[in-house]
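Every protein chain but one is kept in place in this view of the complex.
A, B and C label the chains in the order they appear, each numbered from 1.
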Amino acid sequence: MILTKQNLMPLLRNLTGAERDVFVPTQVDGVSKFALMDKGTVPDFEQVNTTMPPKDLLFPQTQKMYHFDVDANGSYRIHEYDESREQLVFGIRPCDMRSIVCLDEVFLTKGFVDEFYANAREKLTCVCIGCASAAETCFCASMDVDPQLAPNADVMLQDCGDVYNVIAQTPKGEVEVAAWAPFVEEGVVEPVTCEQSLAVSMEGVVDKLEGMYDHPIWDNLSIKCLNCGTCTYLCPTCHCFDISQDMRRKDGVRFRCWDSCMFSEYTMMAGGHNPRPEKLERVRNRFMHKLNFFERRYGMSLCVGCGRCVEKCPVALDITRLIDDVAAIG
Amino acid sequence: MSRIGVFICYCGSNIAGTVDVEAVAEMARTLPDVVHVETNKYTCSDPGQEGVRNAIISHEIDRVVVAACSPRMHEPTWRKLLADTPVNPYMLEVANIREQCSWVHKDREVATAKAMDLVKMAVAKVARLQPLHSTEIPVHKKALVIGGGIAGMQTALDIADAGFKVTIVERETSLGGKMVMLDKTFPTMDCSACICTPKMSEVGNHPNITVKSYSEVENVSGYIGNFEVTIREKAKYIDYNLCTGCGACETKCPQKVVNDFEQGMSERTAIYKMFPQAVPAKPVIDAAHCRKLAQGKCGVCAKVCPTGAINYEDEDKLTTETYGAVVFATGYKLIDWKPLYPEYGGGAYPDVITGLQFERLVNASGPTEGHILRPSDNSEPKDVVIIKCVGSRDPNKGKAYCSRACCMYSAKHAHQYLDKVPDGRCYVFYMDVRTPGKGYDEFYMNTLHDGAQYIRGRVSKIYQEGGKLICKGEDTLTSQQVTVEADMVVLETAMVPADGIDELAAKFTVGRDADSWLVEAHAKLRPVETNTAGIYLAGTCQGPKDIPDSVCQAGAAASKVIGLLNKDVLQSNPQISHVNEAICQGDGACVGICPYGAIQIVQKTFRENSRKVTRPVAQVNPGLCQGCGACTVTCRAGAMDLLGYTNESIMREVDALCQW
Amino acid sequence: MTAQDTIRARARELLENGEVTTFIGWESGRFENQTTPLVITDASDADKLVCNEYCVNTLAKYARDVVTRGKVGMVVRGCDSRGIVRLINDQVINREDVYLIGVGCAGVRDRKTGELLKKCAECRHGDPVICDEMAGDAAGRPQPSERFKEVHEVELMTQPERSRYFEGVYAKCIRCYACRDVCPCCTCRECFVDQRRENWVGKQNNVAENRFYSLTRVMHIADRCIECGECERACPMGLPLMKLNRKVIKDLNDLFGEFESSMTLDEEPGKLITYDLVDCEEFM
Partner (left out) sequence: MSVVEANKTAQVGVPDSWEPKVIAFCCHWCTYTGADLAGLNRMNYPANVRVLRIPCSGRMNPQYVIEALNKGCDGVLVCGCHPGDCHYVTGNYYARRRMMIFKRLLEYEGLEPERFQVRWISGAEAGKFRDTVMSVVEQVRALGPLNLTREIPQFELPAVPDGQEAFNAVPEEVMPEEVSA
């Protein structure tokens, strides 16, 4: 099936039904993120990937979990919130789709299902658009992500110059594409291969990282790090969160909010001990988690090569240079 | 889990009149951690307090909220009540539902809602309070008096009579200060020597008083009860144990020096006693002018001295002692009028003299043995002009304030002059005559009766013409120009603080006002105390005043010191700032803020992440901190917190008001 | 001998003769015109040091972490040197802990667009305010005319407009704290946002809590801000933070007299920790 780029906007306007929120990548007040599509928004499909990742749709920065209160005779009543809604994200990139694979692994597998995430995940349909060209910071190919392929997307639009190659990949995708009948035509087109200037080889990096606990490379790297939370909050696969509550006298709401392993308070224990007191431990932990720990636990790298942290780090700390340096060792 | 007890008072009908106390009690029972709520007709009465005490015991309450009258009224009462229960007296919060609720609102329903809010705030705050204990500060039973004038001596005597050791530090070579320079003292005209010198000898011989003359305070550290003061006893070059004060050396010394004590109107020798009745009655060698010490020649005094007391190799002696209290009695000096008033000759005319110079002229032990002779040609002046408020009440040329004592002593000068020169004429130029004391105005009327001519107006110019000093002025009562040809002019100049008061006060962190007078804690209610605990003021160092007021203040300061030294140990105020050393950066932003100098930065060693780290942290001195909390806001990290009003308790108090 | 060569030579020399244990500068990054801070300990790395018009980071705050290892050598321009003065005056480091090589700065450029950064267009002190030696001569750039232009623009807006404007600003903030971590004034051992016991600011990310954090931080750095503009540059969401900092600096100057913080080591304490009996009175 083929979808011409001119038909894209009419298709989008058609999709914004009442019962479903459609999110598209756009500029909101100078920040590019996935925002609700309504009359005024101008979707920007040219930009490779948005500054704010789409993880916010599945795992919002602040999410109300449940409300509790004490009734007259002193017993607690607890009511769960379910804020998940039918959502369609249109224009998500393959690297972000791959990050959703990681998030699914974390939130849905290994014997514990996070129902807040699960509800949101069920109600999310993803229409992925492949990349014809890459930004200078993109290196998803090196992290075994095909810029034109997203196996877990419901509908895959492969960018073929001025048309999209529409592939429905899941039953939900078929239903979706069926509704697009007036905008698509038959035929298959060869997708444009996307050249990436930035490439790293992950060859043996995961194993080498095992033995590098006290390696001086961490010291040189962590000295320049500011320990702010930018990279963790912009990273599509970072999933750490903290639970806190809003209290009133006898009732309150417990909510979940993003947290970053870069903050010292993240590992601060009640007695005042901090297992990761200095920047060095925290920076090492973050990169080890991205490149090694996740691989060992789930068999896939937690870095999808979207390049957001490389682009937005205030001190240009670069995960790709770390990978090159590790590869070059020994 | 804390167990909070809430006690709501009816206060007869004062509270119950417009606040439904039972409804408030009902609401209080639903508050978190509240395990017992009790209402009471009169909680402050004995039965009321008994009820509270029993409730605390029976319900094992560990935090108490009293909703009644203002904490300013009965907080001490509740604290005493808790003192003999297992509850710490500071685990208490008072909700003011009388003065700020039932008395100021008429509508019962609105007042009850507000009372409920105030109780909620109190419960939220009390839940976060910690038990506080006041620390004990030792008090050294010794006092230090700086300045040996009449105020310093009176203070020292009163303290010593109460049985405490006192040290007087006097910069000059003898006690006495300015008073001993005077001839007569108003209003009773008894001669200053007759009432001052007995005091000096009494001080000199008092077993509890050690006099350190010719000495100055070098540096100070410590705080109330524990002032470590280093005193520099300047070299006297005479061994006071050997010296008998016979005076042989003074007669033989060849070097003549201008005598400051005589206001420069006569000379003294390099080895000198300030005046005959000096205490200690032993001379001092003036190192700057002594030929032996300055140029290495002479040495006559050593040869002449019968007991060999002269020691040219003498050095300054530094001694450090700990004092419980310090009293400033540093006195005043007269303003240097010469640069300020060129129109009065600016010092060019020798016959234009100051009040103190006149005192020396009229004094029997003065340079002219009491005969009033004008300095230029030692002739007896027949016409004398006295000009008042020279430098006082003159904001643009001198000082803005009134120096208080000059009205009286100018009348005294006029009276003394007319007494000693029967055919003399005395004109007094004045703006106002202020004689507020007991017998003061009668004294002034007496001087008028003696024939002193009081002319209301200021002298605008004095110039010399044919041996006469022409004083041109205006008589504002008759609004005519007045010209007086005078033989001698006496200027009653303004009082200003003694030299070096700024450096000395800075050493003790005592405040000074714009004119460098020392600042008392409260002008009306605490006139002899300062904002630095343990430091008191007496006499003119606090502001211009006459001898009766100075002595009165000296007694007051002494009573404060005695009150302090009577205690073996001081209870410090427990609601003071507390440093969380884990967070403290040691940047010292709080040090400059503290009006009491209670915070200092010290180096401390901590074990952090299994490493020993030495770093600067702030340290609060419980003796000085008054608990104002200004430092807690400058501390960005919140390391400095105020016990009793911690950041957390105030934040939860705000939350309780807004959300409960 | 360009400034960069002098720096490299001096860095090698200092490290070789052991005068400094570490040297802080910049190195070129992976992409064209990209630079990233570099801390070297042995002389052989000295040739990695670069100093061109794309060195966007202010290095001052790194001195704090590295000073425990011994004396630190550092390249300083206007903003770096004021940052170092700020650290010294806040007792974070001592003057003898750092050896400063001054470089005149004509402003740095964005690696992609090549334009002068906003913080450099508004920079008032391009040349270092303190340094032990100068590598290359001072740039001597004229001070920009309109220091508080942005602040005036916001002040001219009506109250509802300002309210909506700042609500929009705070809606974008994601609380990553890059502004705090890049600021040389923000050197607390434990920031108030991490104090869960006092619970000053909740962890949820909404306009109210973001405003609490922002207002508090502005009040904390009010009289010490060195106007280096790094917070604005580091913010991933592009919040106009200098509009807030400059507003407070403008008020401080209007109310309590002209004052530029962190210019000299013996500067008098900030305006908010001193007082004057004759301050203008508006609360009577």
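We take it that contacts are C-beta pairs under 8 Å (C-beta built on N, C-alpha and C of every residue); 3 or more make two chains touch, one makes a residue touch a chain.
Keep in mind that what you see is a predicted model, and the values were worked out from it rather than measured.
The residue from B:Ser70, B:Asn219, B:Thr244 or B:Asn566 that touches the chain not shown here is B:Ser70.
When you scan C:Glu96, C:Glu146 or C:Glu282 for touch with the missing chain, the hit is C:Glu282.
For the chain left out of this panel, the touching residue among C:Gly25, C:Gly73, C:Pro128 or C:Gly202 is C:Gly202.
Where chain B meets the missing chain, the touching residues are 1, 29-30, 35-36, 70-73, 96, 98-101, 103-107, 110-111, 113-114, 117-118, 121, 511, 531, 575, 593, 595, 626-630, 632-634, 642, 644-645, 647, 650-651, 653-655, 657-659. On the side of chain C, touch with the chain left out of the figure occurs at residues 154-155, 159-168, 170-172, 174, 192, 200, 202, 204-209, 211-212, 215-216, 218-219, 222, 244, 247-248, 251-252, 255-256, 271-273, 275-277, 279, 281-284.
To be clear about the criterion, only the chains that are shown with their structure count from here on.
Legend note: the chain whose CA centroid lies nearest the centroid of all displayed protein CA atoms is C.
Each chain gets one centre point, the mean of its Cα atoms, and the points for chain A and chain C are 32 Å apart.
Shared contact sites, meaning residues of chain A that touch two or more other chains, are absent. Within chain B, the positions touching two or more other chains are listed as 582.
On chain B, the positions that touch chain A within their shared complex are 30-32, 120, 582, 608-609, 655-656, 659-660. Partner chain B is touched in their complex by these residues of chain A: 247-250, 272, 274, 277-278.
Residues of chain C touching chain A in their complex: 29-31, 34-39, 57, 61-62, 65-66, 168, 171-172, 174-178, 180-182, 190, 193-194, 196, 202-206, 230, 233-234, 236-238.
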